[in-house]
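Heads up, one of the protein chains got dropped from this complex, but the rest are sitting where they should.
Per-chain numbering from 1; labels A, B and C assigned in written order.
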Amino acid sequence: MVEIKQNLIVVGSRPARVDAVDKVIGRASYATDVRLPGMLVGRVLRSPYAHARILSIDTGRAEKLPGVYGVVTAADLPPLEGDDAVGEKAFRDRELASDKVLYVGHPIAAVAARTPEIAQEALDLIRVEYDVLTPVVDVLAAMKADAPILHHDMRTRSLAGTGEKPTNVAAHFEQVKGDPGQGFAEADVIVDREFRNPMVHQCYLEPHSSTAVWSDNGGLTLYVTTQGTFSVRSHVVRLLRLSMSQVKVVPMEVGGAFGGKNSSYVDGVAAMLARKARRPVKVTMSRPETFMATGPNSGSVLRVKMGATRDGHLTAAEATLIYEAGAYPGSPVGSGSHVMFAPYQIPNGRLEGYDVVVNKPVVSSYRAPGATQACFVAEQVINELAGTLGFDPIEFRLLNSVKEGSETVDGTVHRHIGAIEVLQAAKASPHYTTPLEGPNRGRGVGHAFWGNWGACSSVTMTVNSDGTVSMVMGSVDITGTRTSIAMQAAETLGLPLDRVKCTMGDTDSIGYSDTSGGSRTTVATGHAAVKAAHDVIDKMRERAAQIWEVDVQAVVFDAGIFHVPDDLDKTLSFQALAELLPRTGNVVIGVGNVDVADWGSCFGTHIADVEVDPETGKVTLLRYTVVQDVGKAIHPMQVEGQLQGGATQGIGWALYEGYEFDAAGQMLNPTLLDYKIPTALDVPDIETILVEVPYPHHPFGARGVGENPIMPPPAAIAEAIYQAVGARVCDLPITPARILETLGII
Amino acid sequence: MKPFAYEAPTSVDQAVTLLAEKGERARPLAGGTDILVQVRRGFHNLDLLVDVKRIPELVRIDYDAEEGLTLGAAVSCAVLCEHPTLQAHYPGLLDAVSIIGGAAIQGRATLGGNLCNAAPSGDAIAAMIALGGEALVAGPEGRRLVPIASFCTAPGVTALRPGDLVVALRFAPPKPHSGAAYVRFVPRGEMDIAVAGAGAWVALSPGGTTFTDARIALSAVAPTPLYVERAAEALAGQAPGEDAYARAAEAAQEAAKPIDDMRGTAAQRQHLVGVLVKRALRAAVARAGANHAGTGMEA
Amino acid sequence: MATVVVPHLMRDLTGGLARVEAPGHTVRAVIDALEERYPGFRSRLCEDDALSAVLTIAVDGKVSRLGLMQPVGQSSEIRFLPVIEGG
Partner (left out) sequence: MTHKQIVTATINGELTEFLCEPHQSLLSCLRDVLSLTGAKEGCNDGNCGACSVILDGRLVNSCLVLGVEIEGREVTTVEGLAGWQALTPLQEAFVAYDALQCGYCTPGMLMAAKSLLDRHPNPTDGEIRAWLAGNLCRCTGYDKIIRAVRAVVPGTAVAPKTAEAPETADVLQTVLETASVDQVKEA
């Protein structure tokens, strides 16, 4: 625990974000804006089949096409070596398939050419011979004993022991608390339902893009759009067997990510092409490629059963979560099971999860990975129980809410949480206290728990001789963190924000930092910034002691002033001391390098009002409120933006979004016309209520806030629709057709 | 995108000559909101795009109380929506025109393009069918009028022959006591493709007591925008009201041949046809009543 | 002695015990001690010489990247959870 600072000046204020002006004048530079002399266009050949063996790849004609400077396939990767061959082969096959393709869009080859047209023509000239295999695109079908097998070396990993037969079930787990059978026996009401949810995409507006350039001495520089420069470096180093010091990854402005830019898709291929072509190469994905060949969230099938007594106490909860991993293992089923029952005190419970491979895109993280669908099913059942038992939905949640020290079904113990505070704020909100009137209208509530990751962040801080401070952070700014991290540094240094400038460093100029994901950056990189600021202060105290010829212990720093108490002559402002630094032994550089092991947690409650057209099933959102415990809002305007943006993604998931596949595994809607995300017309103004229960493991009490708000909307909206017209829809998205079907109208 | 040549003729004759020379390998370019996307996706293999927006006849709007309305095929939806004559006399057409895409698509998309794209879901096509519109087509053999109801023959296929160019869309002047409306269903607020749509035009007796004539057209429930022939007889002589609307809706549902696709199910579309036809008729009748009261007929 | 919460699917090894105590200053040492008492304990949790990629270790509720090297206190509680990721 750290001492939480009080009487804050910079933290908690609402300055304009430092990147705003560049962005409103069109000057902000994104990966797609990179232009280098002699730069070529790279394009990727992708599998038209969801499951096939590659018999041969002939790139001869493509290589001879005028204007083509290089063609690469898996054969251009360094040869596989020794024992690590199995895991390594899968890693490389994801980048460029060698012997088998596992989803439509699986990369097979790539070309570098002078123009996009020539590149396309070259792709058309590559001949690939396939032995087409039966695909499996339905997750339940993939679990059957006679299902087509994607990976013949795969065995189910489980704490019960590793399986013996080839399977598509990559992993299985089961967690039990208490005695679920007994718990259900004690219940007066039991709700048992099954839910389905399709793959959904992050839909960042900027597609993936990577520009690679090699220097003559073997150094590789990549200009990328990513959440983590160091993860791109690791990826490319592993793929091409380079040394880390050979590779410099430069972060550009990121045009949206939401988890989808934690993974690397075109960086390796760009590097391979650039090496072969001996020219800079830029590879940018098209929108259909982005849908088909990056990492959406898992489609899933979930069964949930919960029981409660007449007086409103939950007695038992069970869930089975079956998550699609896509073509390679690694769905976020663990995250889903971790959070779904976490807001409630449940004495008896069971959670069972399956990670299943199917012939679809390989899933990646999407804002609270795996959690939104799990929250949707648990919260729908909570709403149904509350309704059946005659409780107000927020009262019911308050009655069962976790408190300090409560243990969840998976054994996590809640510490320093604001669950009750959030529910109470929601209950007292102007929205909830205003009755909803009118026919076909309904109100619903959803409630969610999500933690924030800690992990590694690095910051360096140079005190300039004019008293300004230049900071470099290893985190990529995807949400405004250059501003919110600089604010935490400025607060610590007692400086106004305009004296502290924070920039993103490339991998050569700053120490390792984990990806900007998991709601961690403002918290963990904030830690690093505060640590660097203290390093600066300590070093400046030493200088002041040197100048004043006193013991360093005598020098006190307070609110931007260095002084010796009770000696008025010995007082220097930060700036005045900064000006003296070059004459007392060069500038001061502070370092903050942390690995934060504390996982913060936060709770959010959403309230949705809808109107449903009973003839067509069309849903109109009338009013929407997000209430969330944010610990301490470093930059409240940015926090509100996270809450509003997250809620809107959840609203899209609730009502519109979802991959559609045919039986052959072909995605039917890979455009922003047919994969529908909310427009400005689909969401109302989103009201936000920031509850601040300080988190004691952060210097200012901040919690990670970015992911939680995507979770509650589907359940809140589903309940509102049920209240409006009596249709309880269990599958996402809640389309008009599903509402009419549930009502028996069609 | 595969390379192609570009020409921007300034007369219909030049355009027709250019199009006729290249036959299937040339297409007119109006707003480009469909054709450029289709060329990019490789649906067409073209040598030439003929930009028709520099031909004065294609970007003109003429209205005459006797002759009716002639809309240049390449006038953008945004221009149409702002036009006072259309607002006053053809609100049923603007219902459809105003919902084709967002503001940026409106700035480019055209009625000629919407018609020639021949999508089953083409909102403006159904609205134009309901209004009894005709397309003025110029071709190597001269000019002819093609009823919009028979213009589209299959998804993406039209009655046009090689070298043909749609010059304008023509509509009769509004009859007294008549009104039209177009409604569609999309799951989102807008910016979407119709799951189903219905256009209706009605003419009432001077007292507004009975239907004297009617036309109903549907979108997205058949391989082409669909003219519902039996709807007129279902309504003729009936008093405006829910009974009559239900009969027309039933006739429309019988005519509809919807399919399941990613935008909706057949059952949903079949159901929506009934709902939307009734809604279109209510709106059209309300507008006919407004005509009856004398508003909207000035100018 | 640290307390290990035995995952449900491993209680066949501990004769149904849900919590067991074992000595050790790191997670690795604790697992090694339990392997001696309950043969098979290690192979369920580890692949080669590392924690299984599908697991996360929480020591007193804290999760770090140290894996098996994670320090364990005298009265620590160790739990094994399915891996949790953020976006």
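The working rule: a contact is a pair of C-beta atoms (placed from the backbone, for glycine too) under 8 Å apart; a residue touches a chain by one contact, two chains touch by 3 or more.
All figures in this text were calculated on a predicted structure; none of them were measured in a lab.
The absent chain, not drawn in this view, touches the displayed chains A, B throughout the complex.
In the complete assembly, the contact with the undisplayed chain comes from A:16, out of A:16, A:132, A:576 or A:668. Of the listed positions B:21, B:62 or B:190, the one in contact with the omitted chain in the full complex is B:190. Panel shows chain B; residues 1-6, 8, 29, 31-33, 36-37, 39-40, 49, 51, 53, 76, 78, 101-108, 189-191 of it touch the chain omitted from the view.
Even with one chain removed from view, chain A keeps its contact list with that chain: residues 14-30, 32-33, 35, 202-207, 253-258, 286-287, 478-480, 497-498, 501, 503, 636-638, 640-641, 644-649, 671-673, 677-681, 683, 685-690.
Please note the rule applied: only the chains that are shown with their structure count from here on.
Taken as a graph of touching chains, this assembly forms an open line, each chain in contact only with its neighbours along the path. Top-ranked chain pair, ordered by C-beta pairs in contact, is A-C.
Mean C-alpha positions place chain A and chain C at a centre distance of 27 Å.
In this assembly, the C-alpha centroid of chain A lies 44 Å from the C-alpha centroid of chain B. Rounded to whole angstrom units, the spacing between the C-alpha centres of chain B and chain C is 69. Every residue of chain A that touches chain C in the complex is listed here, in rising order: 157-161, 171, 173-176, 258-260, 262, 332-335, 337-338, 353, 355, 365-370, 410-413, 415, 451-456, 517-520, 595, 597-599, 707.
Interface of chain C with chain A (complex): residues 5, 7-10, 12, 40, 44-45, 52, 54, 56, 58, 61-65, 79-87. Within the complex, the chain B residues that touch chain A are 1-3, 102, 185, 187-193, 195, 262-265, 267-268, 270-272, 275.
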